[in-house]
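Before anything else, here's the structure in question.
A single protein chain has been omitted from the complex, and every remaining protein chain is retained in its original position.
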Amino acid sequence: MSLADFGRLELELAEVEMPGLMSCRTEFGPSQPFKGARITGSLHMTIQTGVLIETLTALGAEVRWCSCNIFSTQDHAAAAIARDSAAVFAWKGETLQEYWWCTERALDWGPGGGPDLIVDDGGDATLLIHEGVKAEEEFAKTGKLPDPSSTDNAEFQIVLSIIKDGLQSDPKKYHRMKDRLVGVSEETTTGVKRLYQMQANGTLLFPAINVNDSVTKSKFDNLYGCRHSLPDGLMRATDVMIAGKVAVVCGYVTEIDPICALQALMEGLQVLTLEDVLSEADIFVTTTGNKDIIMVDHMKKMKNNAIVCNIGHFDNEIDMLGLETYPGVKRITIKPQTDRWVFPETNSGIIVLAEGRLMNLGCATGHPSFVMSCSFTNQVIAQLELWKEKSSGKYKKEVYVLPKHLDEKVAALHLGKLGAKLTKLTQDQADYISVPVEGPYKPAQYRY
Amino acid sequence: MSLADFGRLELELAEVEMPGLMSCRTEFGPSQPFKGARITGSLHMTIQTGVLIETLTALGAEVRWCSCNIFSTQDHAAAAIARDSAAVFAWKGETLQEYWWCTERALDWGPGGGPDLIVDDGGDATLLIHEGVKAEEEFAKTGKLPDPSSTDNAEFQIVLSIIKDGLQSDPKKYHRMKDRLVGVSEETTTGVKRLYQMQANGTLLFPAINVNDSVTKSKFDNLYGCRHSLPDGLMRATDVMIAGKVAVVCGYVTEIDPICALQALMEGLQVLTLEDVLSEADIFVTTTGNKDIIMVDHMKKMKNNAIVCNIGHFDNEIDMLGLETYPGVKRITIKPQTDRWVFPETNSGIIVLAEGRLMNLGCATGHPSFVMSCSFTNQVIAQLELWKEKSSGKYKKEVYVLPKHLDEKVAALHLGKLGAKLTKLTQDQADYISVPVEGPYKPAQYRY
Amino acid sequence: MSLADFGRLELELAEVEMPGLMSCRTEFGPSQPFKGARITGSLHMTIQTGVLIETLTALGAEVRWCSCNIFSTQDHAAAAIARDSAAVFAWKGETLQEYWWCTERALDWGPGGGPDLIVDDGGDATLLIHEGVKAEEEFAKTGKLPDPSSTDNAEFQIVLSIIKDGLQSDPKKYHRMKDRLVGVSEETTTGVKRLYQMQANGTLLFPAINVNDSVTKSKFDNLYGCRHSLPDGLMRATDVMIAGKVAVVCGYVTEIDPICALQALMEGLQVLTLEDVLSEADIFVTTTGNKDIIMVDHMKKMKNNAIVCNIGHFDNEIDMLGLETYPGVKRITIKPQTDRWVFPETNSGIIVLAEGRLMNLGCATGHPSFVMSCSFTNQVIAQLELWKEKSSGKYKKEVYVLPKHLDEKVAALHLGKLGAKLTKLTQDQADYISVPVEGPYKPAQYRY
Partner (left out) sequence: MSLADFGRLELELAEVEMPGLMSCRTEFGPSQPFKGARITGSLHMTIQTGVLIETLTALGAEVRWCSCNIFSTQDHAAAAIARDSAAVFAWKGETLQEYWWCTERALDWGPGGGPDLIVDDGGDATLLIHEGVKAEEEFAKTGKLPDPSSTDNAEFQIVLSIIKDGLQSDPKKYHRMKDRLVGVSEETTTGVKRLYQMQANGTLLFPAINVNDSVTKSKFDNLYGCRHSLPDGLMRATDVMIAGKVAVVCGYVTEIDPICALQALMEGLQVLTLEDVLSEADIFVTTTGNKDIIMVDHMKKMKNNAIVCNIGHFDNEIDMLGLETYPGVKRITIKPQTDRWVFPETNSGIIVLAEGRLMNLGCATGHPSFVMSCSFTNQVIAQLELWKEKSSGKYKKEVYVLPKHLDEKVAALHLGKLGAKLTKLTQDQADYISVPVEGPYKPAQYRY
């Protein structure tokens, strides 16, 4: 808790850079729309998330929180929030066992059941409830408890253990949760994919809003966030001069999709295969969302001290296993997250950042607050929408995208901070292009 | 016809810049897929369109063509095509009467009926058939001929006259056309809007493919095309130095849509209202697709010799009427399409390009061939698809978007010319991201 | 003279874009500093030069003008100036004979001798006087007339003939010119080179100011001027899409100077030899000031329809002779200044612009007015300086660079038009960095 003061200072700095969240506080704070609402969040417990949490509480919610990744908690953020605003179950460097214990704690609001709303990132909170309900149904029908040994997946064994333990003392806990739950808002591709699968299977237990596919989430997080945090990570990790270097972005400069390739060309980039540029490039970045992009055989052919790094979600874009097990390879740790790997044949080496994991998080501090404000304002608005419509029947047990006018609202809340002023349609102009004066202004399929 | 040789030279130059169309000739030419097909086109009769027409004929089609705008025909292009490849009914500076006569001629393939396929731009060919069929039905039922005086719209009076004249000699002509027609492919927002309305009303008489919303049409035409042709037009019309000037793009720098505004900000532009910048800016460009953007009251407040121009589709973005009728205003024509308008109060003036019409066409030569190759390759592929499926029942009397794998194909056909090489997925990678090895690679709603 | 009205309109447009010249009119006009001064100019008789001439007359000068190039006169500019402001001896497409006749006419102010001041571009007016004086001296000493047949150089034969003709009727004409002359200001590298040679030989007959090496001349003309007029020329000549193309600038992307090469690299360009990129590039531009840069053997190896053009001063950067005499080569003129040359071996061709001459002048309209305003304001200020110091003995028969505070003044006069505001040093700050409050602000060798 000694870090709480430092966390509070950084929270205050971040607030100024998160105008969407702060505008929500100004606009909705007085009417306390979340009064009576219990919100559980499962999302990286960082400074930016702290501003999200305190926005939810400022709007009247009670909040319990866990992280959605064992490494991503910023302890000073967790300390400040735990001291001042919400129950937090998260620290940097949890074990998987601890991780799922935290998730279960964040969902457990006591005898009255679980939360009213879930803010999810990756879908683990949602998963635990769905698995819990399934197990309780099986138990009610057959008396059988979940069997952790029934799966090879180490992490899923833990999930089943936790459910099993709870089931014996309270066989209706997850049912009570499900019954109480108004809905979930989810912000990642991975989590959204799981939700659509459950919808397709008919197993989704409550309404879900897909925040990931808001324009103000996907385009901003992906493009403007990375444009900032990638060079930031490169400079912090290596101090290498970027000017004059040849950089290869796997997933734009090497590309499988001809439309994206043509866009890259129109922006003045060359589009080639990785093999074409192995011996010429100085910096290689994977961004594909696919696997097996840069293999050890590629790395062997690179220039001495070529930099290899990844900003794709998972750590399987770079063949770290191939590198680690390469006969005679030598790993020289320059500093944490910056390793030089020397091949025995050439005695020349490459520099791998963040061990192939997200280098903008590992070597820098991830996306800046302003970008996260866009993403999180979508979350707040989705939560407000779910809560407002909790009794109207508007949302069924399906997955919804945030309507465009709310996407536009998120953008609008970020304009003032940057000194922008919008032009207002006249009624006559609005009629001419067949949109309402207040928006939304574009058809659903508009690509921006 | 004396211009035919010059037209042929420019056609040959354009071919090298239109790799998508030329690849179609290489790939499909040998099998003559359009053998037996009659294609009527209604689309600006320019050099680039000439390459399109000769691609259709190279694939086996018979072609008749008219322009879709009274001013846009390049006479040397028309001459070369008429001499070498197709029946052309188009010249620069048609009257409206002549324009519709040309359209009717292009649709009329003699006693056997009309075309098998239509390539449309704006939907006038499609409109004429629909109106013709409607009139014939009325006539069959009631014996009534269409009455041009029933409408105020001068242009529609001409349409009705033409149908009326034809009806008396051949009361089933448009029915025979409709019966023969396999479908239409349409490439503009305006034309597509009409098609969706007819679909909604249940009055669409044949299948239609919406080429406008292909990524390789909309994004490339709008963004990369304008990025080239706008400064081109500015320089040709005014020779003014662009460096150091303040330019305002109405429809990005002034913006009604908060999402687009936030994107503009992320790209380093300021977003303000037109009123905020009237007295500071040197160049004003309207690009909105809306009307009444720059009014005469705005123009009065601009700097001396501020440049005012438009690249939006219609000429109602700039208040030309207000300007022309402003008491005491003086128009000084520097050269064709470049006028200085002087206000009596200040004796200071503004420079209006192309009389408020599309300045990239009026003051320069429009989009470059490469961009048009993307658009037109979509047309060819849409036509091939319609013709291939003519008997399969795949396409009903509805509006279809080109499937993503064909959109990707269009892009792919343009990569080689720019020296690009695509990366190929392994089966394993394709499975991992759940796409076929051959594509399509993105979900339908992907925004690029 | 029918073009005079059109010329006047373009002069009025140009005035707004030439704030340096117009500021000179405002600042110096009232005091009529050139009252009593006769100025002869030998400089491309364009619209921009017209604004220069009328600035000189607005400051009280009498002016006679000729062009410094047989092709560069804009007839509408010449017509307007001749009608309204000065004696003009220039038209587009002079013969060499006519050219030198014009130069002699512009220098001849009647019995009282020649001009007080010369504005020179390339040094032909200065040359004629120097050769005239030399011939008169020889004639006075030996009675010998100049002998045109004594030289092979066709143009110099004409110079000698003109002097010879004059000498017989008036054997002291050039001496009277020399005696009256206060000085010359010269703006090209070529002319300046000649002046420094005469200074070195001790033959310079009057003071000269080298305007070429002002920062506001050399850096602006070379960099910002070309950055505008090169793409302008490319687009007007070929309409080719520039996005996605590979362009090679000979003289930056191919480079002999390692310092410039390293600067190019720092700006993100690759630096290679011409041979390395022959088969990959789409656009080749020579800018070196050297000769034999792109030879016919290079051109043979280029892509079909590669564009080859020059913006260096002379037309010997591209091997036009080698191309024209290549066995079996075929020249196809698409339009004036745009030729396709087809090689017999490959039946593939390249596109050469402006026959290898300055394509930004040949295919577009040269540098924009704003850039020329910087150059010409240097001329006006140099003329003012020479005239003001005509009796002070400050300037000897040597070549002078404009002092830095005048260079800074030229820049300052162009800031207001672009809405810029300068910061003012306090006396204390000025002392701290050891400069006067009013400037100049940088040491002589500062590189900007």
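By letter and in written order, the chains are A, B and C; residue numbering begins at 1 in each of them.
Keep this in mind: contacts are C-beta pairs under 8 Å (C-beta built on N, C-alpha and C of every residue); 3 or more make two chains touch, one makes a residue touch a chain.
Keep in mind it's a predicted model, so treat the numbers as computed, not measured.
Checked against the full complex, the one of A:Asn153, A:Thr203, A:Asn305 or A:Thr325 touching the unshown chain is A:Asn305.
Within the complete assembly, C:Leu265 is the residue of C:Ile70, C:Ala87 or C:Leu265 that touches the hidden chain. For the options A:Leu21, A:Leu127 or A:Ala364, the residue in contact with the chain missing from this view is A:Ala364. Mapped onto chain C, the footprint of the missing chain covers residues 213, 215-216, 218-220, 223-224, 254-263, 265-266, 270-274, 276, 289-292, 374, 407-409, 411-412, 414-415, 418-426, 428-429, 432-433, 439, 441-442, 445, 447-448. Residues 6, 9-10, 13, 16-17, 224, 227-228, 231-232, 235-236, 238-246, 280, 304-305, 332, 334-335, 340, 351, 364-365, 368-371, 418-419 are the ones on chain A that touch the missing chain.
Mapped onto chain B, contacts with the missing chain fall at residues 243-244, 265-266, 268.
Quick note on the criterion: only the chains that are shown with their structure count from here on.
The angle needed to superpose chain A on chain B by their Cα atoms is 180 degrees, rounded to the nearest 5. Multi-chain contact residues of chain B (touching two or more other chains): 224, 418-419.
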